[in-house]
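Removed: one protein chain of the complex. Kept in place: all other protein chains.
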Amino acid sequence: MLSEFFQFTFSGVTLGAIYALVALGFTLIYNASHVINFAQGEFLMIGGMGTVVLLEAGAPLPLAMLGALLLAGVAGVVLYKLAIAPAKKANVVTLIIITIGASIFLRGLAQFFWGKQYHALPRFSATESISVGGATLLTQSLWVLGIAVVLVVALALFFNRSRLGKAILATSMNKDAARLAGIKTQTILTLAFGISALLGAVAGVIVAPITFTAYDVGIMLGLKGFVAAAIGGLGSSTGAIVGGLLLGLSEAYTAGYISSDYKDAVPFVIILAILFFLPNGLFGSRAVERV
Amino acid sequence: MKTPFLRSPYAGLLLLALVLALMPFLVRNDFHYDLLTKICLTATVAVGLNLLVGYAGQVSLGHAAFYAGGAYASAILTSQYQITPLPAMLIAAAGVGVIAWLVGRPILHLKGHYLSMATLGLGVIAAIVLNNEDQLTGGPDGIGLPPLSLLGHELSVFGEYPFAGLTLTGVELWYLLAAAVLLLAVLLALNIIDSPLGRALRALHGSEIAAQVAGVDTARFKLRVFVISAVYASVAGSLYGHYSGFITPGIASFEHSIELITIVVLGGMASTFGVIIGAVILVLIPQFLTDFQELEMVVFGAILMAVMIFLPRGLLPTLLSRFQRGAR
Partner (left out) sequence: MKRIVKHFSSAALLCLCAFTGAAQAADTIRIGSFLSVTGPAAFLGDPELKTLELYIEQLNDNGGLLGKKVELVHYDDAGDASKARTFVTRLLRQDKVDLIIGGSTTGATMAAVPVIEQAKIPFISLAGAETISTPVKKWVFKMPQSDRQAARRVLTDMKERGFSKIGLISGTGGFGASGRNVTLEEANKMGIDVVADETYNPKDTDVTAQLTRIRNTDGVQAVLNFDFGQGPAIVTKNYKQLGIELPFYQSHGVASDSFLKLAGDSAEGLRLPATALLVANTIADSDPQHDVVTHYKKAYEERYQGSVSTFGGYAYDGLQLAVRAVKKAGSTDPAKVRDALESIQGYVGVTGTYNLSAQDHMGLSYDSFRILEVKDGHWALAQ
């Protein structure tokens, strides 16, 4: 019984860590620009597929990963420069459509140049899985969890300690005031998109050995990441992580204890329930509408 | 441009009727009628959704659920409960309206991205239910529908109908029906926009708090327009179901919801005739892109981004203002 519980928990935490990483990317961009970036999932795809392609071209694994991360970072910057920045006066829905257009565009490119096949990446450790309390845990899950923790801590330090991080926060709170204080908001926004893309690509690379990767993996993971970010309250890093874990665990427990038929509906029921009582998510700040 | 009539949106309605009436002289075969019928039905959904998104400024990323709701309710009522199509369609619309009212009450309090998230969630849940309840819905492989019948007369896409000396094919009649439905939908929408409800909605779009301060019961108005747009989608969905004769849960998918909202934003939010052009474009684009084969997605994504970046207010409003500037 207990081993069963452990098994569901491992599964849930692994899924949750993946969702949390995607959600963090959403949060970062949302914080800096108040854009919901529906192309976030494509950065994961670029991370995973980029690594696969470079590996096949003969690059060693670490180099292939690095190359893929770079590629994703560039894609993030280009996305901002070419698609988001020119649409200055656009409203919320228009920006959503732009990012959706970008995600279709990137997915299309990946499909054209890299093919439609699913690929598996080799796991990072030699051993496949370890046994804990009667349940099995993939070593790759430990990698996912470990890297997720490192990234979260690094991001927290970055925003609270470094000047650059503080500048991003300042830009998100009040763009005009930040500009008056001498912050180059354009550079800051570009940076936010770049970092967010990198973050997504890291997630894409480390989960590919578990989930496989292909040109269209970004759709589902992007959507789940958005849900996780919204559960936590858009714009809160803690919220993104809690939201991701909550999402992963609820999926695993529903599939394990209740019914696998409706497990995919559960995250959405949860978010509707949360929004019903807390219209700004779990950790979201109360939005104040200016008149 | 000088007389008040030409300035009014009803001139646009007349123009639309004219264009729709001229179409049969331009088409060459049944495939063209098929596209036109699809355009009219899709545009009907978009006109309704535009009331919510364009005029009231409330984003819905789950509207395909209402469309699918109408289509599936029609399918189930006609095939499993032997109800004739027209009453079934009305029951479906009423049912979808009630559901929209029930879910709209809590979620319309949400703002901005949280509202998008909630509507997206509802859409996904609806798609999962349609997919899983295969006893009722036929599951992922879909379900068939009988042809539409009006007052005992069956309107099959494949039939032939002698009428006042000339014979019309089912495809032609279907186009005429869809065109009539679209005209009716536009007429209704124009009336709503011109009514106190419409004015309240526009106030709401500008600033909800300001509207509240001015004494507008924003919650009630938002809910009302949400229900109206859901009923639009439901009716169009039922008609599409009878027209195509076969539906799958794909019509409830997140992608379809995105397509619908894209039509509204692309054509021009708060422009009833703009969103019709949006529907024309979105229905025709895949037909034009067939030559690109593998690059179809790339081209489509690029078009979407380019239009939204360079014409952020949508096609028709931006073009209209350019023409007007040019005329001056």
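Note that the chains are named A and B in the order they appear, and that numbering of residues resets to 1 at the start of each chain.
Note that a residue touches a chain if its C-beta (ideal position, glycine included) is under 8 Å from a C-beta of that chain, and two chains touch if they have at least 3 such contacts.
As the structure is a prediction and not an experimental result, all values here were calculated from the model.
Chemist: Can you tell me which of A:162, A:186 or A:260 touches the chain that was removed from the display?
Modeler: The missing chain is touched by A:260.
Chemist: Contacts of subunit B with the missing chain: which residues?
Modeler: That gives, for subunit B, the contact residues 1, 6, 11, 15, 19, 22-23, 26-32, 34-35, 38, 131-132, 134, 139-142, 144, 157-158, 240, 244-248, 250-251, 280, 284, 286-288, 290, 293-294, 296-297, 320, 323, 327.
Chemist: To test your reading of the contact rule: which positions on subunit A touch the chain that is missing from view?
Modeler: Answer for subunit A: residues 4, 7-8, 10-12, 14-15, 18, 111, 116-120, 128-129, 136, 138, 207, 210-212, 214, 216, 219-220, 252-253, 255-256, 260-261, 263-264 touch the chain left out.
Just so we're on the same page, only the chains that are shown with their structure count from here on.
Chemist: Using mean C-alpha positions as chain centres, tell me how far subunit A is from subunit B in Å, no decimals.
Modeler: 33
Chemist: Any idea which subunit A residues touch subunit B in the complex?
Modeler: So the residues of subunit A in touch with subunit B come to 30, 36, 83, 86-87, 89-94, 96-98, 100-109, 111-112, 223, 226-227, 230, 234, 261-262, 264-265, 268-269, 271-272, 275-276, 279-281, 287, 289, 291.
Chemist: Please give the residue numbers of subunit B that touch subunit A in the complex, ascending.
Modeler: For subunit B paired with subunit A, touching residues are 53, 59, 61, 106-107, 109-114, 116-118, 120-122, 124-125, 128-129, 132, 207-210, 213, 254, 258, 261-262, 265-266, 269, 294-305, 308-309, 312.
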